[in-house]
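Working notes, structure below.
Presenting chain A:
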Amino acid sequence: MSDGGSFFVGAVLIIPAVSAGLLAVLPDNRATARLNTLAAFLTFIAATVLFRERPTPGHFLIVDDLNVVFIVLSTFVGFTTSVFSGSYIAHELEIGRLTPIYLRFYHAMYQTLMFAMNVALLSNNVGLMWVAIELATLTTVLMVGIYRTPAALEAAWKYFLLGSVGIAFALFGTILVYLAAHAVVGEGLDAMTWSVLVKRSPEFEPALLNLAFLFLLLGYGTKVGLVPLHAWLPDAHAEGPTPISAVLSGLLLNVALFAVLRFKSVMSANPGAFAPGPLMVSLGLLSVVFASFMLYRRHDIKRMFGYSSIEHMGIITFAFGMGGPLANFAGLLHMTLHSLTKSGIFFCVGNISQVKGTQNMRDIRGLTVSHPVLGWGLVLGVAAIAGLPPMGIFMTEFLIVTTTFARSPVLAVVLGLSLLVAFGALLLRLNGLAFGDPHGSRKPVRASSVPMFAHFALVIAAGIWLPAALVAWFEHVATLLR
Partner candidate 1 sequence: MLVSFMLLYQDRMTGLVNIFALHALVVSLSVAWQAHIQHAPHLYITAAIALIVKAIIIPIALHRIIVQLGIHRTIETVVGIGQTMLAGIGLVALSIMVMLPITAKAGTLTQQDLAFALSVLLLGLLMMISRRNAVSQVIGFMSIENGLILAATGAKGMPLVVEISVAFSILIALIVIGVFLFRIRESFDTVDIHAMHEYRGEQP
Partner candidate 2 sequence: MALALSLLVQIGQMGLVLALAPLFTGYVRKVKAHLLRRQGPPLVQPYRELLRLLRKDVVLADSASWVFRIAPYLIFATTWVAASLIPTFATGLIFSYAADMIAIVALLGSARFMLALAGLDVGTSFGGIGSSREMLIASLAEPAMLMVVFTLSLLAGSTQLSSIAASLQASDVGLRFSLALALIGLIMVAIAENSRIPVDNPATHLELTMVHEAMILEYSGRHLALIEAATSLKLLLYVSVIACVFFPWGIAVSGQGLVAYFAGVGVYVLKLAAAGFLLAVFETATAKMRVFRVPDFLGAALMLGFLAALLLFVTMAG
């Protein structure tokens, strides 16, 4: 069974790599879009198999309870996003925002991104994970800058500088971890292997671990978009192609947070080191408060949802920082649901901005009248992201707030109130966008809204009924994260 598993692991990694290469050379853009979708779909299939087939962890790759969920999730979102991006990019070609050559580049980069993220998730080696995340960063940088408008370039440049500084921090942290480990484990690959690190971490030098975690949190936290390291995120979301915004919010942030989690488990296994919880809690809370107020003055619809991503990443970090089985469970679930919801919202927003020909919310009005599907889709999405039932985020926020209030009321009150503030901003915008007299172009939607509603359907289902297997999984992981 192990070899079967490793075969599928190979598939998960190789399919994107190969298809990236292919897409780089293939000229015809219709075909490439289809190929892109196909590759993503195959990857998804292969990933789902990993639920059953587990390869024995090697020095470089591992499949364990924690990451398999992320793998499946990211491949799924990758697949739906590719479906969406097919129609989206076609439209971009028509209106001439993109040229075929850039399109080819785009598809290649897309698959490279998939590849990088899968590697990062599957890697059993801190160094390898670092490399993968850097690769993912660079590809997204290039994609954000793809429109070559000054604003896009500026966003990409900002993203690149901040990102690479973060990456540098992360590397430094990684080295420190190695230093802490090799004194105990001895030199060589073992000192960089997850499974080993988690096992042996109690014997590590606490001081080194502290320093390392600090750098890692800042480094990968830049990717997660935690305030005050967030600056790149809103612009990158606003200026890049919408599918990329979806992937960014839905996946890349998760991957970075996943890295932080890995190190957190190493950290908290060590009695001497300081508890990582408070640090994460404070950063997360800061992000939530900041983002929720930043939502008010936004005019660019994509940038607004970028900030909402910051907010939710803050919530998740907060939850994991609080720790405890319930909070961890809520954090994991929230992570999953947020990436589904947010990418769904970005699908919707992408269609809207294409139909209306603008991203400025002042020029978008009365969508439920002019474009019922998009309008109600947006209403649904905002309701979901704001944590209203029956959508699943209600469950997670319920768990987080209640458990936190029982333990430290002040934090819970701050969190809850800023959630309310954020909701106020989103609803204010939604009122303008979805209701009132329609305004702007009424040309029909051509892009398919299937991916969007697929995501929302999943989110609603999760809110009402969670499959027992998944629950058991999450609970196991939650206890494992302690």
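The working rule: a residue touches a chain if its C-beta (ideal position, glycine included) is under 8 Å from a C-beta of that chain, and two chains touch if they have at least 3 such contacts; residues count from 1.
Candidate selection criterion: all candidates are chains of the complex that A comes from, given by their letters.
Treat the numbers as computed from the prediction; the structure is a model and nothing was measured.
Participant: Going by the contact definition at the top, pick out the neighbour of chain A in this complex from 1 or 2.
Facilitator: 1
Participant: With touch defined as at the start, can you tell me which chain A residues reach candidate 1 in the complex?
Facilitator: For this pair, the touching residues of chain A are 125, 127-128, 130-131, 134, 138, 141-142, 145, 148-151, 153-157, 160-161, 164-165, 167-168, 171-172, 174-176, 178-179, 182-183, 187-189, 192, 205, 207-208, 211, 234-235, 238-239, 297-300, 303.
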